[in-house]
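All protein chains of the complex are present and in place, except for one that has been dropped.
Presenting chain A:
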Amino acid sequence: MAEPSETGGLSFHPMDQFIVKPLFGDAGGAVGMLTITNATFWMALAAVCVVLLFVMGTRSRAMIPSRSQSIAELAYGFVYKMVEDVTGKDGVKYFPYIFTLFLFILFSNMLALIPMSFSPTSHIAVTAVMGFGVFFAVTIIGFVKNGASFLSLFWVSSAPLILRPILAVIEVISYFVRPVSHSVRLAGAITAGHAVMKVFAGFAAVTLVAPFTIGAMVAIYALELLVAGIQAYVFAILTCVYLKDALHPHH
(Lines give C-alpha, C1' and ligand atoms only; values in the text may rest on other atoms or scores of the structure.)
Protein backbone atom coordinates (compact mmCIF):
# COMPACT_ATOMS: atom_id res chain seq x y z
CA MET A 1 0.00 0.00 0.00
CA ALA A 2 1.08 3.46 -0.72
CA GLU A 3 0.56 6.00 1.94
CA PRO A 4 1.75 9.51 2.53
CA SER A 5 5.07 9.12 4.19
CA GLU A 6 6.38 11.31 6.92
CA THR A 7 7.99 13.55 4.34
CA GLY A 8 4.64 14.16 2.62
CA GLY A 9 5.32 12.39 -0.70
CA LEU A 10 4.08 9.03 -1.87
CA SER A 11 5.93 6.01 -0.70
CA PHE A 12 5.43 2.55 -2.10
CA HIS A 13 5.93 -0.59 -0.16
CA PRO A 14 5.15 -3.19 -2.80
CA MET A 15 7.08 -5.88 -0.95
CA ASP A 16 5.23 -5.48 2.35
CA GLN A 17 2.58 -7.92 1.19
CA PHE A 18 5.17 -10.70 1.24
CA ILE A 19 6.07 -10.23 4.91
CA VAL A 20 5.52 -13.31 7.03
CA LYS A 21 4.09 -12.42 10.41
CA PRO A 22 2.48 -14.30 13.28
CA LEU A 23 -1.26 -14.55 12.88
CA PHE A 24 -1.97 -14.21 16.60
CA GLY A 25 -0.41 -11.85 19.07
CA ASP A 26 2.06 -9.13 18.31
CA ALA A 27 2.45 -8.46 14.58
CA GLY A 28 6.15 -7.93 15.04
CA GLY A 29 6.65 -11.05 17.12
CA ALA A 30 9.27 -13.66 16.42
CA VAL A 31 8.52 -16.27 13.71
CA GLY A 32 9.60 -19.71 14.82
CA MET A 33 9.21 -22.95 12.95
CA LEU A 34 5.84 -23.84 14.50
CA THR A 35 4.46 -20.29 14.75
CA ILE A 36 1.07 -19.96 13.12
CA THR A 37 1.67 -17.22 10.59
CA ASN A 38 -0.19 -15.64 7.72
CA ALA A 39 1.68 -18.13 5.52
CA THR A 40 0.21 -20.97 7.58
CA PHE A 41 -3.25 -19.50 7.25
CA TRP A 42 -3.22 -19.10 3.48
CA MET A 43 -1.64 -22.51 2.90
CA ALA A 44 -4.26 -24.06 5.17
CA LEU A 45 -6.95 -22.24 3.22
CA ALA A 46 -5.63 -23.85 0.03
CA ALA A 47 -5.90 -27.24 1.72
CA VAL A 48 -9.42 -26.41 2.88
CA CYS A 49 -10.37 -25.48 -0.69
CA VAL A 50 -9.03 -28.82 -1.92
CA VAL A 51 -11.10 -30.60 0.74
CA LEU A 52 -14.19 -28.56 -0.14
CA LEU A 53 -13.92 -29.25 -3.85
CA PHE A 54 -12.69 -32.83 -3.81
CA VAL A 55 -14.38 -34.23 -0.71
CA MET A 56 -17.50 -32.12 -0.14
CA GLY A 57 -17.96 -31.48 -3.85
CA THR A 58 -17.90 -35.18 -4.76
CA ARG A 59 -19.87 -36.30 -1.69
CA SER A 60 -22.91 -37.42 -3.66
CA ARG A 61 -20.79 -39.66 -5.98
CA ALA A 62 -23.48 -38.91 -8.55
CA MET A 63 -23.62 -40.67 -11.88
CA ILE A 64 -24.71 -37.33 -13.32
CA PRO A 65 -22.32 -34.95 -11.56
CA SER A 66 -23.21 -31.74 -9.76
CA ARG A 67 -21.28 -28.61 -10.68
CA SER A 68 -18.62 -29.02 -8.03
CA GLN A 69 -18.24 -32.73 -8.79
CA SER A 70 -17.94 -31.84 -12.45
CA ILE A 71 -15.11 -29.40 -11.70
CA ALA A 72 -13.35 -31.98 -9.51
CA GLU A 73 -13.70 -34.60 -12.23
CA LEU A 74 -12.44 -32.19 -14.88
CA ALA A 75 -9.36 -31.32 -12.80
CA TYR A 76 -8.76 -35.02 -12.13
CA GLY A 77 -9.16 -35.95 -15.77
CA PHE A 78 -7.04 -33.03 -16.98
CA VAL A 79 -4.03 -33.79 -14.76
CA TYR A 80 -4.43 -37.56 -15.09
CA LYS A 81 -4.38 -37.32 -18.88
CA MET A 82 -1.42 -34.95 -18.76
CA VAL A 83 0.57 -37.38 -16.59
CA GLU A 84 -0.39 -40.31 -18.79
CA ASP A 85 0.41 -38.48 -22.04
CA VAL A 86 3.75 -37.08 -20.93
CA THR A 87 5.20 -39.85 -18.77
CA GLY A 88 3.42 -42.87 -20.23
CA LYS A 89 1.52 -45.65 -18.46
CA ASP A 90 4.26 -46.32 -15.91
CA GLY A 91 4.16 -42.71 -14.69
CA VAL A 92 0.51 -42.92 -13.68
CA LYS A 93 1.34 -44.22 -10.20
CA TYR A 94 3.01 -40.86 -9.45
CA PHE A 95 -0.18 -39.05 -10.42
CA PRO A 96 -1.31 -38.35 -6.80
CA TYR A 97 1.98 -36.55 -6.04
CA ILE A 98 1.78 -34.41 -9.16
CA PHE A 99 -1.89 -33.72 -8.55
CA THR A 100 -1.08 -32.64 -4.98
CA LEU A 101 1.54 -30.15 -6.21
CA PHE A 102 -0.76 -28.91 -8.97
CA LEU A 103 -3.70 -28.33 -6.63
CA PHE A 104 -1.61 -26.69 -3.93
CA ILE A 105 -0.04 -24.27 -6.42
CA LEU A 106 -3.32 -23.61 -8.22
CA PHE A 107 -5.29 -22.84 -5.05
CA SER A 108 -2.44 -20.85 -3.47
CA ASN A 109 -2.15 -18.74 -6.62
CA MET A 110 -5.89 -18.19 -6.88
CA LEU A 111 -6.37 -17.39 -3.19
CA ALA A 112 -3.44 -14.98 -3.37
CA LEU A 113 -5.48 -12.88 -5.79
CA ILE A 114 -7.94 -12.02 -3.04
CA PRO A 115 -7.12 -8.46 -1.95
CA MET A 116 -5.11 -8.23 1.28
CA SER A 117 -4.19 -11.89 1.02
CA PHE A 118 -0.78 -13.50 1.30
CA SER A 119 0.73 -15.54 -1.52
CA PRO A 120 2.71 -18.56 -0.28
CA THR A 121 3.85 -19.43 -3.82
CA SER A 122 5.61 -16.08 -4.17
CA HIS A 123 8.18 -17.29 -1.64
CA ILE A 124 11.26 -19.01 -2.89
CA ALA A 125 11.36 -21.04 0.34
CA VAL A 126 8.07 -22.66 -0.65
CA THR A 127 8.73 -23.13 -4.37
CA ALA A 128 12.30 -24.31 -3.80
CA VAL A 129 11.12 -27.05 -1.45
CA MET A 130 8.76 -28.24 -4.16
CA GLY A 131 11.27 -27.73 -6.98
CA PHE A 132 14.11 -29.51 -5.20
CA GLY A 133 11.70 -32.10 -3.89
CA VAL A 134 10.75 -32.94 -7.46
CA PHE A 135 14.43 -32.86 -8.48
CA PHE A 136 15.57 -35.29 -5.79
CA ALA A 137 12.57 -37.55 -6.18
CA VAL A 138 13.00 -37.74 -9.93
CA THR A 139 16.75 -38.35 -9.67
CA ILE A 140 16.26 -41.13 -7.12
CA ILE A 141 13.49 -42.70 -9.22
CA GLY A 142 15.77 -42.50 -12.25
CA PHE A 143 18.61 -44.37 -10.55
CA VAL A 144 16.34 -46.90 -8.86
CA LYS A 145 14.48 -47.72 -12.09
CA ASN A 146 17.41 -47.65 -14.51
CA GLY A 147 20.53 -48.07 -12.39
CA ALA A 148 23.67 -46.62 -13.93
CA SER A 149 22.04 -46.51 -17.36
CA PHE A 150 20.14 -43.49 -16.10
CA LEU A 151 23.33 -41.58 -16.91
CA SER A 152 22.67 -42.20 -20.60
CA LEU A 153 20.24 -39.31 -20.23
CA PHE A 154 23.33 -37.10 -20.52
CA TRP A 155 24.86 -39.02 -23.40
CA VAL A 156 23.05 -37.89 -26.53
CA SER A 157 23.52 -40.97 -28.71
CA SER A 158 21.82 -39.36 -31.69
CA ALA A 159 24.49 -36.62 -31.91
CA PRO A 160 27.84 -37.01 -33.75
CA LEU A 161 30.46 -38.67 -31.54
CA ILE A 162 32.65 -35.56 -31.38
CA LEU A 163 29.82 -33.43 -30.00
CA ARG A 164 28.69 -35.92 -27.37
CA PRO A 165 31.13 -34.97 -24.57
CA ILE A 166 30.30 -31.29 -25.05
CA LEU A 167 26.60 -32.04 -25.09
CA ALA A 168 27.03 -34.19 -21.99
CA VAL A 169 28.47 -31.22 -20.10
CA ILE A 170 25.61 -29.02 -21.27
CA GLU A 171 23.06 -31.69 -20.38
CA VAL A 172 24.51 -32.10 -16.88
CA ILE A 173 24.48 -28.36 -16.26
CA SER A 174 20.92 -28.04 -17.53
CA TYR A 175 19.90 -31.00 -15.39
CA PHE A 176 21.17 -29.32 -12.24
CA VAL A 177 19.68 -25.97 -13.19
CA ARG A 178 16.25 -27.56 -13.50
CA PRO A 179 15.19 -27.30 -9.83
CA VAL A 180 16.35 -23.68 -9.70
CA SER A 181 14.45 -22.64 -12.82
CA HIS A 182 11.52 -24.78 -11.75
CA SER A 183 11.14 -22.95 -8.44
CA VAL A 184 12.28 -19.46 -9.43
CA ARG A 185 9.86 -19.43 -12.36
CA LEU A 186 6.85 -19.85 -10.09
CA ALA A 187 8.02 -17.57 -7.28
CA GLY A 188 9.19 -14.93 -9.76
CA ALA A 189 5.96 -14.89 -11.73
CA ILE A 190 3.78 -14.55 -8.66
CA THR A 191 6.04 -12.02 -6.91
CA ALA A 192 6.33 -9.84 -10.00
CA GLY A 193 2.61 -9.84 -10.66
CA HIS A 194 1.68 -8.97 -7.11
CA ALA A 195 4.36 -6.29 -6.82
CA VAL A 196 3.18 -4.67 -10.05
CA MET A 197 -0.39 -4.64 -8.79
CA LYS A 198 0.75 -3.03 -5.55
CA VAL A 199 2.67 -0.35 -7.43
CA PHE A 200 -0.35 0.44 -9.58
CA ALA A 201 -2.52 0.49 -6.49
CA GLY A 202 -0.10 3.04 -5.03
CA PHE A 203 -0.46 5.26 -8.06
CA ALA A 204 -4.25 5.10 -7.69
CA ALA A 205 -3.86 7.55 -4.78
CA VAL A 206 -2.89 10.23 -7.29
CA THR A 207 -6.16 11.68 -8.60
CA LEU A 208 -4.78 12.61 -12.01
CA VAL A 209 -3.75 9.10 -13.03
CA ALA A 210 -6.25 7.17 -10.93
CA PRO A 211 -8.67 6.24 -13.78
CA PHE A 212 -5.85 4.89 -15.92
CA THR A 213 -4.33 3.12 -12.95
CA ILE A 214 -7.55 1.41 -11.97
CA GLY A 215 -8.12 0.30 -15.57
CA ALA A 216 -4.60 -1.09 -15.65
CA MET A 217 -5.22 -2.85 -12.33
CA VAL A 218 -8.24 -4.62 -13.83
CA ALA A 219 -6.20 -5.68 -16.86
CA ILE A 220 -3.29 -6.87 -14.72
CA TYR A 221 -5.67 -8.70 -12.42
CA ALA A 222 -7.05 -10.59 -15.41
CA LEU A 223 -3.51 -11.35 -16.53
CA GLU A 224 -2.60 -12.54 -13.03
CA LEU A 225 -5.62 -14.83 -13.03
CA LEU A 226 -4.25 -16.36 -16.21
CA VAL A 227 -0.73 -16.55 -14.75
CA ALA A 228 -2.06 -18.24 -11.59
CA GLY A 229 -3.50 -21.07 -13.66
CA ILE A 230 -0.66 -21.28 -16.15
CA GLN A 231 2.05 -21.40 -13.50
CA ALA A 232 0.34 -24.29 -11.75
CA TYR A 233 0.01 -26.05 -15.10
CA VAL A 234 3.63 -25.34 -16.06
CA PHE A 235 4.92 -26.60 -12.72
CA ALA A 236 2.91 -29.80 -13.07
CA ILE A 237 3.80 -30.47 -16.69
CA LEU A 238 7.52 -29.82 -16.09
CA THR A 239 7.35 -32.27 -13.20
CA CYS A 240 5.86 -34.77 -15.66
CA VAL A 241 8.62 -34.07 -18.18
CA TYR A 242 11.34 -34.58 -15.55
CA LEU A 243 9.61 -37.75 -14.44
CA LYS A 244 9.52 -38.98 -18.02
CA ASP A 245 13.30 -38.42 -18.25
CA ALA A 246 13.72 -40.48 -15.09
CA LEU A 247 11.52 -43.34 -16.31
CA HIS A 248 12.78 -43.34 -19.92
CA PRO A 249 16.27 -41.78 -19.90
CA HIS A 250 17.26 -43.03 -23.35
CA HIS A 251 16.87 -40.43 -26.02
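Criterion: a contact is a pair of C-beta atoms (placed from the backbone, for glycine too) under 8 Å apart; a residue touches a chain by one contact, two chains touch by 3 or more; residues count from 1.
As a convention for this text, contacts and distances are computed from a predicted model.
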item	value
Hidden chain of the complex, named as in its UniProt record, picked from "Carbon monoxide dehydrogenase large chain", "ABC transporter ATP-binding protein", "ATP synthase subunit b" or "Sigma-B regulation protein RsbU (Phosphoserine phosphatase)"	"ATP synthase subunit b"
Chain A, residues in touch with the chain not shown (by the definition above)	1, 3, 13, 15-16, 18-20, 27-35, 37, 39-40, 43-44, 46-47, 50-51, 54-55, 58, 61-63, 65, 69, 72-73, 76-77, 96-97, 99-101, 103-104, 120, 122-126, 129-130, 187, 191
